[in-house]
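One chain of protein is taken out of this complex; the other chains stay put.
Chains here go by letter, A, B and C, matching the order in which they are written, and residues are numbered from 1 within each.
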Amino acid sequence: PVKTEPQWPKTFGYGKTATQQEIAKLDIDVRPDGKGLPAGSGNVPNGAIIYANKCAACHAADGKEIKGVKLPGPPLVIGDGKTKTIGNYWPYATTLFDYVRRAMPYNAPGSLTNDEVYSLCAWLLNQNKITTASQVMNAHTLPQVKMPAQKLFIVDNRKGGPEVK
Amino acid sequence: PVKTEPQWPKTFGYGKTATQQEIAKLDIDVRPDGKGLPAGSGNVPNGAIIYANKCAACHAADGKEIKGVKLPGPPLVIGDGKTKTIGNYWPYATTLFDYVRRAMPYNAPGSLTNDEVYSLCAWLLNQNKITTASQVMNAHTLPQVKMPAQKLFIVDNRKGGPEVK
Amino acid sequence: ALATAILPVTSAFAKYVQIGVLTVPDPTKQPGPLPGKVGTRSPFEVPVKKPSDISSRSPLQDLYSTITPSDLHFERHHAGVPAIDPNQYELLIHGMVDRPMKFSLHDLKRFPSVTRTCFIECAGNFRTGKEDMTVQEILGLTSQSEWTGVMLSTLFRELRVDPKATWFLAEGGDAAVLTRSIPMHKAWDDAMIAYAQNGEAIRPEQGYPARLLLPGWEGNTNVKWLRRIEISDAPYFTREETSKYTYPVKDKIRMFSFEMDARSIITYPSFPQKVERGWIEIRGLAWSGRGKVIKVEVSTDAGKNWNEARLQGPVLEKAHTYFRYLWQWNGAETEIMSRVTDETGYTQPTLKQLIDARGKDIGGYHMNPVTAWRVKRDGSVLFKPEKH
Partner (left out) sequence: ALATAILPVTSAFAKYVQIGVLTVPDPTKQPGPLPGKVGTRSPFEVPVKKPSDISSRSPLQDLYSTITPSDLHFERHHAGVPAIDPNQYELLIHGMVDRPMKFSLHDLKRFPSVTRTCFIECAGNFRTGKEDMTVQEILGLTSQSEWTGVMLSTLFRELRVDPKATWFLAEGGDAAVLTRSIPMHKAWDDAMIAYAQNGEAIRPEQGYPARLLLPGWEGNTNVKWLRRIEISDAPYFTREETSKYTYPVKDKIRMFSFEMDARSIITYPSFPQKVERGWIEIRGLAWSGRGKVIKVEVSTDAGKNWNEARLQGPVLEKAHTYFRYLWQWNGAETEIMSRVTDETGYTQPTLKQLIDARGKDIGGYHMNPVTAWRVKRDGSVLFKPEKH
């Protein structure tokens, strides 16, 4: 008698439950609503020092594009030109914390403390003329920063089908 | 207006005509009816000498299987056992000329003269008790050798479809 | 020196190939290397990707069909290729689920598996500007493989995902720890976690030991070296979906532009190939991130007339589809080009149509214009770069 394949079981039972500790070790993402931001804080003066030591070599001393020079990293601070930077293109400040903590400095990603990342955010946002020099950054203040470019962003409005959009 | 692919032309015109000389250089095959056999001839005594010099190292001095020994080449002469050899398995003598000329000796294929190949055929056929020691081999005689195994061969009689055959 | 530079010398091959000699005088007169453990390329065939610091491009003009050899699959990574020990590897799935879980590679391989052939294309896959550009240089950031793995929905079913979940975050285990937010519906539709490519373990450059595969969607969303998935009720607005992979559309910036619109290109004849007067089989690739290719048209008179090409079957969804069109070239200078139509009715646009739709400041993402080749009187073929 020929039968066909059995129904899938409710669960295959492979894999293990992940503990909260195991999750916390990897769960480093930060959302615009602030979900994921850690304790700690940072300020502009500290940010300036950390930036000079750990970032300036690739992103220029003031973070601005240098005409005719190809730096190892992209410009981070709004300059004269139309180059896309944090100041004129980034919709959320939380992205800055998330990205810098996970991926920068390029040569030693994941090496910064949370306070260092908060300070770098404070400095970069201030350099981009979004926040003041005295603004402290922490889990409470960072999500409240209103980014100039946010209003420009729209979700994909292509609808599929024949239209070229 | 949307058209589809044009019809194929009568000829694409790629490639070149091959001359008879170019064909002759490569056309080394031999058919059971003798088509393809070259001029020249060979005999058993010469075959014995050539075999000893150029073949025996791999196929044994008498061409026969040696129990418990793995020779570099397969046995060529019918022995005591049921091992498939020229004497009990090959349907056409012309195959011997064709194969030895194109592929043997293994280490220097294509190095034998036509006379040498005819002599090797004479010796191998005689060793396999198919021809006499005085039988000369040439384009006329070789296709006439009647091989004992020929009657055993049938063309594929599977017909496709459900039958296991 | 020549031989050592270009020969893929295996130990078996090395015995027979003398330094500086690529062939033997007459291969019918000398036995060659015996069967080996791993095959080789002919020393006369040296297809290579074209690398920059951040990507390397498939040599599409040198390929003959729709499978990209795994070692020629395009690369785009943000912090190099991580060296991952498959025995240490774990995929964590957590967030809005009944039971957060981690899966070893062995676990992933035990689940019901699926195989599908589809393309991956980088959303930034367009370069132009010079006449002497190859297909590889213009749009070599797309390749195709036969992928095997487990449907993401199979895993999500195992964890019991909260029905209110609308997005998930996919995170890579490379030094960029790259993240993208993906709408949940893709997980229920056709998302896979792939651990095999073209029959064998996925290659390190393509995400070993496991990657996300989102057929038809921006290459960047197909997160490689996948280490974590977090199920959520909102997108994360990561750097790769805000600062990058977004593009100006008139006075706005479009983001979460997942599907790759339909596209095609003639790969033969193309620069730097040369053609001869007479019958030429024009060949190329067409694909769509929205489904099947249903038609490819070829023009051999600079777009005045269009002719339907043959499609190589089986035509698969979201897959590179090979097309061919027979053309009799009379030796006069002309322009040849292709355009594809997919099953949604979308026809590959001209650059002008794209600019009309999106504005002048069009950026470099999701650029899929019809691209033309100039066939010169001497049989040389040059790219026709268009201003934008």
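Everything below uses one rule, namely that contacts are C-beta pairs under 8 Å (C-beta built on N, C-alpha and C of every residue); 3 or more make two chains touch, one makes a residue touch a chain.
Note that this is a predicted model, so its numbers are computed, not measured.
Considering the complete complex, the chain that is not shown touches A, B, C. Contact with the chain not shown here comes from a single listed residue; of C:199, C:345 or C:364, that residue is C:199.
Within the set C:65, C:305 or C:328, the residue that contacts the chain not displayed is C:65.
Only one residue in the set C:157, C:295 or C:324 touches the chain that does not appear here, and it is C:324. Although one chain is not shown, part of chain B still touches it, namely residues 8, 11-12, 14-18, 22-23, 26-33, 84, 86, 89-92, 94-95, 98-99, 102-103, 106, 109-110, 149, 152-158, 160-165.
Chain A residues in contact with the hidden partner, per the touch definition given at the top, are 1-6, 8-9, 12-13, 102, 106-111. Residues 16-17, 22-24, 27-45, 47-56, 62-73, 75-77, 79-88, 110-115, 146, 148, 173-175, 177, 195-196, 198-201, 203-206, 208-209, 225, 279-281, 283, 312, 314, 316, 322, 324, 326 are the ones on chain C that touch the missing chain.
Definition applied: only the chains that are shown with their structure count from here on.
Across the assembly, the chain pair joined by the most C-beta contact pairs is A-C.
Per-chain CA centroids place chain A at a distance of 74 Å from chain B. For this pair, chain A with chain C, the centres built from the Cα atoms lie 27 Å apart. Those residues of chain A in touch with two or more other chains do not exist in this structure. Listed for chain C are no residues, as none touches two or more other chains.
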